[in-house]
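Down below is the structure, laid out as C-alpha cells.
What you see is the complex with one protein chain gone and the rest in place.
And now, chain A:
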Amino acid sequence: MVNFTVHNCGLTVGAIEILGVSAASMFQIGDSDYVTLYSMFDTPPESVIAGPIAPLPTPEGEEDAVGESPMAG
C-alpha cells in the first residue's frame, strides 16, 4: 500500500499568458481526480505527395461506411 498525502496551502497567481492549448491538452485552475489525454498526430515528411494530382483512394467497402458524409458531391 502506497500512501500519498497532499497538503494544498494557499495558491495565488498574478497573471497567466498562454499562446495555445492544443491537441488533447488541458489547462485547469482547480482540482482533478483522473486525467487521461490521448493525441495522435500524423504529419511525417512522407505525407507530402509531389506528383500528378489524383483523387485520394477510397477504402475497401466504402459504400458501407456509415455516419460520414462525402467531402465533395
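Throughout what follows, a residue touches a chain if its C-beta (ideal position, glycine included) is under 8 Å from a C-beta of that chain, and two chains touch if they have at least 3 such contacts; residues count from 1.
What we mean here is this: contacts and distances are computed from a predicted model.
Entry comment: the absent subunit's protein name, as recorded by UniProt, is "Spore germination protein GerPE", drawn from "Acetyl-CoA acetyltransferase", "Amine oxidase", "ABC transporter ATP-binding protein" or "Spore germination protein GerPE".
Mapped onto chain A, the footprint of the missing chain covers residues 1-43, 47-53, 55-62, 65, 68, 70-73.
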